[in-house]
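Here is the structure we will look at.
Only a single protein chain was left out; the remaining protein chains are all shown in position.
So, chain A:
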Amino acid sequence: MTAGRAGEKGVLMATRLPQSRSGAALTFLASWALPLGLLVIWEIASRSGLLSMRLLPAPSAVAAAFLESVRNGTLLTNAAISTERALKGLIIGGGIGFALGILAGISRLVEVVFDTSMQMLRNVPHLAIIPLVILWFGIGEEAKIFLVAIGTAFPLYLNTFHGIRTIDVRLIEMARVYGLGRLALFWRVILPGALPSILVGLRFSLGIMWLTLIVAETISSTSGIGYMTMNAREFLQTDVVVLGVIVYALLGKVADTITRLIEARALAWHPAYRMNPTGEATS
């Protein structure tokens, strides 16, 4: 990719969405119009009796359940426990996937030893091993963290590996001509070059992280958002079930927003990600 072509791409991206303050507010409103509109229709349908309260509670009922669960503390406790499990699994699994991806990307030997196995294992739906996991770990914390770790390892491994392998070899050759050692080559050429792909992997991993956790908590747990919803189902508290679903959606959104912020900061050089052309130097 030449600098000139990259510049053109930046111009195209810049004209895609309005950049001014009022434009940003408009963009924000536009992105929330659809969910808010659905909410209003849903409430009207519930109040008018079109929807049975037992099958799908009105948004106002869910809001009441939300206030009640905040007041008695169950929501925050359960959300905190779920988040903790999710992050522990991500750090262990994602960390292993990332490290293996880096090693396989820079070392032919590691690639030969690990890549075939990783490509084979990644096609196994990790939720299929739940029965085994329960046998191994029981229904304790380890089982859930293990499942999340398995799920998050593969996207990070694949994208890190791919990111390193698709770095422009001409840049590596240039770095050699200018006398960069192996460490400098890694930190200043290979890692930044692979970062866009690594962050894509992180976003995939975050999605799988929540998905896995929901399933794991629903099957066997005594705490967490998944447990909260399953418990509510036993007592036909559909408002709490819906609340649990919404909490998952919000947690997922928060995770996604955090990765977007990381992207905007770490990939400020990239024309497609550039938000503020005069941002601070990253080097």
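Simple rule for what comes next: a residue touches a chain if its C-beta (ideal position, glycine included) is under 8 Å from a C-beta of that chain, and two chains touch if they have at least 3 such contacts; residues count from 1.
Operating definition for what follows: contacts and distances are computed from a predicted model.
S.K.: Pick from "Aliphatic sulfonates transporter ATP-binding protein SsuB", "Succinate dehydrogenase/fumarate reductase iron-sulfur subunit", "Chemotaxis protein CheX" or "V-type ATP synthase subunit B" the UniProt protein name of the chain that isn't shown here.
M.R.: The correct option from "Aliphatic sulfonates transporter ATP-binding protein SsuB", "Succinate dehydrogenase/fumarate reductase iron-sulfur subunit", "Chemotaxis protein CheX" or "V-type ATP synthase subunit B" is "Aliphatic sulfonates transporter ATP-binding protein SsuB", the UniProt name of the unshown chain.
S.K.: Among A:F66, A:F186 or A:W269, choose the residue that contacts the chain missing from this document, as touch is defined above.
M.R.: Only one listed residue reaches the unshown chain, and that is A:W269.
S.K.: Which of A:A63, A:L180 or A:V215 sits in contact with the chain that's absent?
M.R.: Within the whole complex, the residue contacting the unshown chain is A:L180.
S.K.: What residues on chain A make contact with the chain left out of this view?
M.R.: 1-4, 6-7, 10, 170-171, 173-180, 184, 188-189, 192-193, 195, 267-271, 274, 277-283
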